[in-house]
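Removed from the display is one protein chain of the complex; every other protein chain stays in position.
Here is chain A:
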Amino acid sequence: MVYLKDELENSPEMDKPPKKKFKTDKDNFRYGNYRNYYFKRFGAESKTDIRLEIMQYHSEYFKDKQILDIGCNSGLVTINFAKLLQPKSVLAIDIDANLIDMARKNLQKEKANFNLPEEQLAALNRIIFRKANYILTDRTLIEHERPQYEAILCLSVTKWIHLNFGDDGIKFLFKRIYKQLHQNGVLILEPQPFSGYKKRSKLNAEILENYKAIKLKPEQFEAYLLSDEIGFSESWCMTDSEILEQSNLPKGFHRPLQVFVKR
């Protein structure tokens, strides 16, 4: 399996040498909302995402369950997730309306495939794509949040939320996820390491400021999620190191999928 490098090293705008202090023209992509993310990630041939392969080993968390996918980009992982894991429903959101448009189109295309097995088509019909910023402007609204999902996917999104909304934003993310999960529900988290933050910190002044103020580093997420402030009871790593080794995934993608269980 060949993966091209993703936003860490090889996003389109990185080809040109930076001239200005802030790449204001790149402000459009300040959320990691790249248009050709999956092309970069998988290359031209579409391949099964290794994360989906891993999740398939634990399908009991997803089959017939209600799922939220935070930061779904153009929806390709979401679509394959639904096909392979047969959830009861998937609400997939992204902060970028254009990406949601693309995701909907991708879904239409996928549904138009005549060779699609019946139950996969049915699963696709249970996906909803919606534009939404998970980090609400009015933070007090969190008090109305009620359990409604059995699994929440938050894959390669924390860096962007962290840079754009700071420690406060990351804490809000975790609190909201916890409140939205049913008892025995799981958060599937794929956090990006802190080492990759720096490169993105100069996107604009606000992000730079947020970056400098970060105290809660990704390495501390696990402890924080298990602390009383959030309340998860258990965590474990879904990614089998053997699988990772076998895949030709570049080092930058050796990010584990962590599972957090709400009891």
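Operating definition for what follows: contacts are C-beta pairs under 8 Å (C-beta built on N, C-alpha and C of every residue); 3 or more make two chains touch, one makes a residue touch a chain; residues count from 1.
Just so it is clear, contacts and distances are computed from a predicted model.
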item: Candidate names "U6 small nuclear RNA (adenine-(43)-N(6))-methyltransferase", "Actin cytoskeleton organization protein", "tRNA-specific adenosine deaminase 2" or "Ubiquitin-related modifier 1 homolog"; UniProt protein name, chain not shown; value: "U6 small nuclear RNA (adenine-(43)-N(6))-methyltransferase"
item: Candidates A:52, A:116, A:132 or A:261 - the one touching the absent chain; value: A:132
item: Residue in contact with the excluded chain [from A:50, A:67, A:91 or A:207]; value: A:91
item: Hidden partner interface residues of chain A, rising order; value: 68, 91, 93, 130-134, 136-138, 141, 143-146
